[in-house]
Every structure is written in structure tokens, then in C-alpha cells.
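Of the protein chains in this complex, all but one are displayed in their positions.
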Amino acid sequence: MDWNKAFAGEGVEQEVGSSSNTATARLASARGRRPRLWPAWLFSTDHKIIGLQYLGISVVMALVGVFGAYVLRWQLAFPGTPAPLYGIVDPGPYNAWLTMHGTIMMFFVAMPLLLGAFGNYFVPLMVGAEDMAFPRLNMISVWTLGLACLVLMASFLVAEGPAAAGWTNYVPLSADPVYTGVTLGADLWLVAVFLDFAAVLMSGINVLTTALNLRAPGLTLPRVPLFVWTQVIAAVLFLFSAGPLMGAILMLLSDRHLGSGFFAAERGGSPLLWQHLFWFFGHPEVYVILLPALGIFLEIFPTFARRPVAAARVIVVALWTSAALSFVVWAHHMFVSGMSPALALPFSITTIIISVPFAVVVFALIATLRGGMLRPSTAMCFAVGGLASFLIGGVTGIFLGAPAVDMYLHDTYFVVAHFHYTLFPAVVLGGFAGLYYWFPKVTGRMLDERLGKWHCWCTLVAFQAVFLPLFFLGVHGHMRRVYDPSYYDFLRPGIFLHQMATVAAVVLVLSQALVVWNVIRSLRKGEKAPSNPWGGTTLEWATTSPPVPGNFSEPVVVAHEPYHYTDCDRRREPVPQWML
Amino acid sequence: MAGGLLGSMDSGWWPRGSSSFAAEVDGLFFLIAVIVGAWLLLCQAALFFFLWQASGRGGPGRLRGLQIETWSIVTLAVAVLACDLVVEAYGHPIWKLIVSAPRGNALVVQVQARQFVWEIRHPGADGRLATEDDIEVQNELHVPVGVPIELHLRSKDVIHSFFLPTVRLKQDVLPGVEIRRWFLPTRVGRFPLACAELCGFAHYRMGGALIVHDPESYQRWLAAGATAIGGLEQGVRR
Partner (left out) sequence: MSTAQQPMVGAGRSGLLGVYWFLGSEATLFGALIVAAAFFRLGAAGWSDTARHLSLHTATLATVCLLGATLGFPGKVEVGFRRWKRMLLVSIGGSLFLVLKAGDFVQHWNAGFRPDAGLFWAAFYLLTGLHGLHVLAGVILAGWFGWLEFRRAPQLPLSWLRGLRLYWYFVDTVWFCLLGLFYAG
């Protein structure tokens, strides 16, 4: 790995490198000329610019992932008819699209958005640091991600098309081209995911080191904002769970090209080994995505309810507990996989118990509204809608954690509905909540709140209309990843639900025009944003909007925990962390 | 709401069970539904009540009792844990029942999966597998009602998943190992059989039927199957 070189040498370089960097940037602005845009931008080691690069990558990849979802949904609702903008969907491409949709959304949208964009931009700001601990490693990380994206996209261009074995890439289906007809595409998938993980690992090392070592004076661990905690925990989770899947990818590449038989039953290998390694990674991965989204909610709730987060310390304990538990629940994805049924008991106990720490976080979020003084806003609309939707995703997990019920619901649309009800609120609703909350900080402009409210309501309602019907299909026994449900007599009556979901999905996508328009218009002629438009209490609001190069024009010192508000004369004023 | 839609599906949204343990599974499902439904309602109600209160319509907000708040949260979480344990305690015996060996003398049927066919080998009139009168059928599982059936599941190539929705039975089928599962059909009729694990481009049409016979029709099927096999080798293959 050539990248250990990059950061083994970072420790001292960083002070030299980044301060000279900011110095030149300031020099440039002092002379009143803009630095030449694109090379400066592309080769930047500034965490803010890198955060925006991550945002750009995740948005571009999201377009591909969403298009995939549209192709899938069209085929499900109107089997065999040509999808507008695409044409007839054949079974092979259908499987490729479902694979790419999952892969892209999990690895190339959710992680780059929540860890890459939000983590990179706001962790240094919220701990009062001038940049990440290893700025150059940060740049290499985003490039590696870009390379991973190119590799993955290249698989659309190769002869047999992209990988088609599902985002879980189960063997033996993915191990031998005779089963799917895909050759190079499957290798590109493996390489792309490996590179993607390397990128996220680098970014995780950065976030962890920054949050631990570069905190501003006075920012003791108990004073660290909850969003930073969720980023730290997500980074730890990824760091200790990615290795097994990266190892499994190496084993699978070796099986495919060197003729080894790690996963081939007839040669002494084990197909279940892939599943164990995949899900050992896969479950923590879900929390890698979920926790930062909860972190965004945990920042927005106190700011707009203008009161402290309820039980903030307990939340941190709960988040760590859920993280620890997430390493011992993986086999709940494998109750019917053919592993020993005796393993179901311990894994279902850990799985069901993991609901407790999440219950703590959810109860605390709800309690954070109690006795608050609400300042209605689009960010809050998304945060509340996100929490309310996430609740549905959370509780439906209990059904799947009970092995006897999971035997029926496993690999049905119930599972699809369940995880979309956890991931969509996290990635999309959490992402939009973060966008509306931090857009003024990033751009120095306010978004249009009226347009924002419309966008929020359209998104929330359309989302429910897409995924609620899928629960009904699931309890009816509708298997997932089925190209043409009309093949089965018992599924045919449910197709109108597919049609409902598809129409709603199109509405959902179209209503995103509202946010695109809002962003474009606000960037040009939005109201100028003050440094602390919402009355936030954490450090990112201490600096200008947008932050100056080097983040803070004068030293920040932290005086107390975040989320403090005065409570007298029926008025709530924020007492930011940097105020004594 | 669901009532109106119910009629449009042959057996309603929740397909009626057709095996001895289907009722237990359904019971567990509805137990969980009641428990998590109650929690869900409680949370949503609290969320929107506090939201309404905080928006100023519920009188002036006061910030009191933050300590009690923390304790209430922890207490409620412990209550969640208790509910979890109830689900676990109720559910585990059902799982054990499903994955245990069948009680009594079971009729053994061998299911061999390959892309994209279920090759199902039934015992003939002698009730034993691997004898002359075995009846091999593609994509159809024929069983007599009221007799425990033991399935011996194998795969020739990739992982498939043997799924009988009305039986509430689903089992992945792996290459290289034989997995045994059982069920006891309680209703005569024709029920769906499907592959529930992505197994290639025609995964979606790796379906078939579970046909549960009453004793007479089972005898007739046995007789027909036997003559067909004796007569023209591939005749019964569909």
C-alpha cells in the first residue's frame, strides 16, 4: 500500500505544509486576486474544499444511483414495457442495475456524503482546528475515491456490463463468470469497492486524529459536540470492520484469477465464509452511515428547539454501546443462510438488544423538544421528518431480528422497505437537514426557507408513498430482486402497489428540482448569511460565513459544553461554546 | 384501508398459512407487531406533542426537570429491553421447532437446485428415496396432507433459496452441503414455491408449486407418476 507512506510522514509536515498553504491563500486574497481556480481547487489540501469535492462526487454518483432506482422501479411497475429515457429492461441489466444501485448508494453516495462531505467540512470547524490532522492524506483520500468511482463507472462500458450479483456480491454467483455472464465488470466492482474502502479508511484516520488531537483549548472530551462524536464512532467502526471485507475481496480476486478455491465448496472452501466476512463489515457499515445522520439531527434539534440536548452524556455512551454491539450481530443477515441454526439464538439476542441504545438516542431526541421554544425551519422539518421516518425503519428491524419471523420475511420486500426506511432518512433526509442547516455557513448565503419547506414536505410525503407499499408486498411474501413479479400468480395482484411506489418515486425525484433551484438561486442572490444565523452553540458558528482560510481569524477557546441556552423572561438566547 | 385492498389478493395481505408451524410464526409476527406498534405510536405521539408544545401553542415552554428527563429516558430504554426479551423468549421456541428434526416418520423428499430449476425427487409408493420408483419432477413438490415432510436440500451451482411462503419456510440452498428442513402440510391445495436468493439472470422465474394432495389424489398421483416414469423416461418432466 503506497498510502502509508503518505501519512507516516505527515506529523511534522502538516504544520509546515498547511500553514504555508493558508498563508499563500491569504496572500492571494490580500492582493485582491483570485487564485487560478481549477488547479488550486483540485489540488487543495483545505478540508473545506475537500469536503465540497466529496459532496460533488456523492451528488454525481447519486444521479447514477437514482437513475438505477428509476430503471428498477419502472420494470417492477410496468414489466416488459420500455422505460422512458432507457428502453426495455432485460433481466441481465436489471440485475446489474440492482447491484449498482445498492453499491453506489451505500459506498459511493452515503459514505462520501455523510463522512466525506459533512465530516470533512465540519469536524475541524467544530473542534476549532485549522484543518485536518493530515491535509495531504485527506487530498489523497478524495482522489482515491474519485479513482474508485471511475473504476466503477468503467464497468458500465465493458463488454458484459457491470457486476450483477447484488451489492452483497454473494459467492459462488460472483465467483465464476458462467453464473452471471459478467467477467470484467465483476473484477472492476471488486477493485472499486477496495479502493473506496481505502479512501474512507484514510478519511477515517484523519477524522479520528483531528477530533482527538486538534481540539481547541478548553474543548475537553465531554464538551465535544455530538456530531463530532458520531463521526468519531463511525470512523472507529469503519476502521475495524472494513479489513475483513477487504480481505474477502482479495480472496475472491484470487479465486477468480489464480484458481484458488477459498469460496468454492467443491474444493474445500466455504461459500458462507464470504457472507460472514461481508456482514461482519456490513452491519457496522450501516451504523457508519446512520450515526453521522443522527449526529446531524442531534445538532439541529437543540438549535431550533433552543434547549440543551436531553441526556447528552447518556447519548454518547449509547452510541458507543451500539457501535460495540454492531460487531456481534452480523449473522442476523444469515439466519436462513445454512449456517448452524444454533447460532441464531446468540445473534438474535444481540440484534434485538441493539435496539436499546438506539431507543436511548431516539427518546433523547424526542425529549429535546420538550419545553423547547421552536424556531420553525426547513432544517428542523427535515430533521423531525427524518426521525419520524427512521422510527419506522428501526422498529421493523425487530421483526427481522426474530429468526422465526425472519425465516418468512428474509429476502422479501419487507427487508427492502425496512432498510430503505433506515437509510433514506439517514442519507437523504439527514443530508438535506444538514444542507439546509449548514448551507449559510458554507456559502455565506441563506437558502430560501419557503421553497425549502415545500421541498421538505414533498420529499417526506413522496418518500412514504414509495416505501410504505413495499412493507405490504413484503408481508405478502414478495421476494426481492425479482425482475418480473408478474411471473408469479401470487404476486400479480400486488403489482398496483409497485405502480404506486413507482409513481411516487418519480414524484420524489422530480420534487428535488425544488432544492436544485433553491441552491442555484440562493448562491446568486440569496440573503447574506451572518456568522451564526440560527443561534447555534457549537464552534463552526464562531467563524465567519463562509469560514476564512484557516477557519478562525482569532483563536477560539471553549468555555463549556455545547447546547446551552439562557432561560429567563420566556426568552431563549444561545450561550455558544466560545462565550464565557 | 387494508380491508379494501384485501379482496384484491387471493389470500389477503397476510397469506393464510398451510403448515403446522405457520400459526406460531404468525402469532410471533403479530406479537411483535403489537409491541413495536405500541412503541412506535408512543414515540410519534410524544414527538409531535412536544413539537406542538414547543411551537408555542401549548403555553409558554419552561425548562424544568432535566435530571428527571435523563432518568425517564434510561427507564424507558430498560422497558424496551424488557419487551425485547419477551419477543426473544416467545420467539426462540418457535425457531427451534422449525429447525429441529421432524417428529415421527417423515416422508423424505430431495430437492436439488440448479440455475434455474428445482429438481425434486419424490419417494414412490414404497415411501423411500433412492429406489426404483422415485418420481422426479421439475418445479413441483407433491406431498400428502397431514404427513410430516423432510426436505433434503442441495444445490449444484450457486446459492438458491427454497421458499414456501404459505408454509413460512425459507432455506438457502448451498453447494456442497445438504441441508434438512421439515414441515407438515395442513391444507390441501396448490401453493407458491419460489427462489428467494438472487441466483442469476433468471432468478425471477425459478418458481414452482407446492401441491398438497388429499390421500386419494396422492395415491392417484403416485400411480400416474410411476407409470409415466416406467413408460417414457422424460414424460413427467415439465
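Note that the chains take the letters A and B in the order they are written out, and that residue 1 is the start of every chain.
Note that in this section contacts are C-beta pairs under 8 Å (C-beta built on N, C-alpha and C of every residue); 3 or more make two chains touch, one makes a residue touch a chain.
In this text, all values refer to a predicted model and were calculated from it rather than measured experimentally.
K.L.:
What chains on display are touched by the one that is not shown?
P.N.:
Visible chains that the missing one touches: A.
K.L.:
With the full complex in mind, choose from A:40, A:246 or A:343 the residue touching the hidden chain.
P.N.:
A:246
K.L.:
Identify the residue among A:258, A:342 or A:580 that touches the chain left out of the display.
P.N.:
A:258
K.L.:
One chain is left out of this view; which of A:142, A:214 or A:228 touches it in the full complex?
P.N.:
Considering all chains, including the one not shown, the answer is A:214.
K.L.:
Name, in rising order, the residues on chain A that touch the hidden chain in the full complex.
P.N.:
1-2, 4-5, 7-15, 19, 22, 129-130, 133-134, 137, 201, 204-206, 208-209, 212-217, 239-244, 246-248, 250-251, 254, 258-262, 267-270, 273, 277, 280, 550, 552, 554-556
Operating definition for what follows: only the chains that are shown with their structure count from here on.
K.L.:
For chain B, which residues are in contact with chain A within the complex?
P.N.:
2, 5, 8-11, 13-15, 24-25, 28-29, 32-33, 35-37, 39-40, 43-44, 46-47, 50-51, 53-56, 60-64, 66, 69-70, 72-74, 76-78, 80-81, 84, 87-88, 91-92, 94-95, 98-99, 115, 157-159, 161, 163, 165-166, 168-177, 179, 192, 194-205, 207
K.L.:
For chain A, which residues are in contact with chain B within the complex?
P.N.:
The contact residues of chain A facing chain B are 91-92, 95, 164-166, 170, 172-173, 179-181, 265-266, 271-272, 305, 307-308, 310-311, 314, 318, 336-338, 341, 344-345, 348-349, 352-353, 355-357, 359-360, 362-364, 366-367, 369-374, 376, 384, 387-388, 391-392, 395-396, 398-399, 402-405, 407-408, 410-412, 472, 475-477, 479-485, 487-490, 493-494, 496, 565, 567, 570.
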